[in-house]
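Removed from the display is one protein chain of the complex; every other protein chain stays in position.
After this line comes chain A, so read on.
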Amino acid sequence: MTTANKEVNELIKREYEHGFVTDIEVDTFEPGLNEDVITRLSEIKKEPQFMLEWRLKAYRRWLEMEEPDWAHLGYERIDYNDISYYSAPKRKEDMPQSLDEVDPELLRTYERLGIPLHEHAKLAGVAVDAVFDSVSVATTFKEPLAKAGVIFCSISEAVRDYPELVQKYLGTVVPHTDNFFAGLNAAVFSDGTFVYVPKGVRCPMELSTYFRINAANTGQFERTLIIADEGSYVSYLEGCTAPMRDENQLHAAVVELIALDDAEIKYSTVQNWYPGDENGKGGIYNFVTKRAACIGKNSKVSWTQVETGSAITWKYPSCILRGEGSVGEFYSVALTHNYQQADTGTKMIHLGKNTTSTIISKGISAGKSSNVYRGLVKFGPRAEGARNFTECDSLLIGDQCGAHTFPYIESLNKSAIVEHEATTSKVSDEQMFLCRQRGIDMERAVSMIVNGFCKDVFKELPMEFAVEAGKLLEVSLEGSVG
């Protein structure tokens, strides 16, 4: 093994920063999944009847579904009866009406995570929905948003307060029959975010959700639904962390985006779930279905993701480009180290005329990790003049990790154009030596080289978060050389 490789392998030994546990009284369901559990869940959430029926239908179907095994992932089968499907901080009677009523312990938790929930604090200008285990504990800036006509609330509230919108759109992009994890989510989804931006409105601030898993043996099944009505624009960011625990925990989310005519949704993710320790023990299993429907003509959705956490990531944010001239984008940085496994990518389904999509994927593997890009670009028979550009780059740190790319292309239209580029490179000994010769220590050097590699994706992130993402990468790489 060459020197830089040895160094880089060392760099990756690093403590996870967000690994603390919040000590708070909770209501938690006994582990196990059956119709009673789902009914109780629906009752606690005071859901209308249609929602319970929707859940039960999904559950019955899910029982017949098989867990997928086509991904390039290895893990012990999950026993779905070993998981608790609901855990929430105990609260006095009702939802807190204002931030002052939120348990101070929770406020401190988010403070520690760098997400202060006070509206005057650091993230002023960014509205936050804070989801703690199975419930949303606070949503900030509701009033100014309401003034603009933007609905930004937890999905549980939306089910109660805006049932027509929910009923009209929920499950239309990711039906419960879509896949095993989406089916499970439909049956037991706990909380998540709901956004509706009305016609012609440019959402006046960044919206974000911060997901925190705290309880042990609990799954998190959040569900997010964002609807951008004609000519509207919204930029949304999600962040995620979890305590360090030896057991694996399941996170199976569903995100649905709907863009009508001329609407644009920018969806950014900084995923930093606990990745497990350096021997591969613990960590979050992240099985997520994210999909956008560009229904309207000239609508646009861009997914930007920075994935550094989770023991296993199984995630393919996708776009169905139905509207004529609609645009889908996917910018991704996925970093794996130690024993992390990521199988991630996107699907761009071109159905409408003159639809275009861009895919830029940067995979970074270190340690003994495995990093897979899996992408599908599909052109339907009516996708005249559609085009896709794909660039997949892999960067290897050390020589015990793996990177694979599986690009699939299916075209039923002769006029469609696909361009594909792929590269694999290494952080070389020579690059490391050059940096060190200029007085730059190894950790800085690796993070600088990796950041350079990710530049094209970082520039797609909202300003405030591009810096954060760079730092997160730096932190995630610590211990990969030394």
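The rule is short, and it goes like this: contacts are C-beta pairs under 8 Å (C-beta built on N, C-alpha and C of every residue); 3 or more make two chains touch, one makes a residue touch a chain; residues count from 1.
Everything that follows uses one rule, which is that contacts and distances are computed from a predicted model.
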Determine which name in "CO/xanthine dehydrogenase Mo-binding subunit", "Acetolactate synthase small subunit", "Fe-S cluster assembly ATPase SufC" or "ABC transporter permease" the UniProt entry assigns to the undisplayed chain of the complex.
-> "Fe-S cluster assembly ATPase SufC"
Selected from A:168, A:202 or A:444 as touching the chain missing from the view | A:444
Mind listing the chain A residues that contact the chain we can't see here?
-> 2-3, 425, 428-431, 433-442, 444, 448-449, 451-456
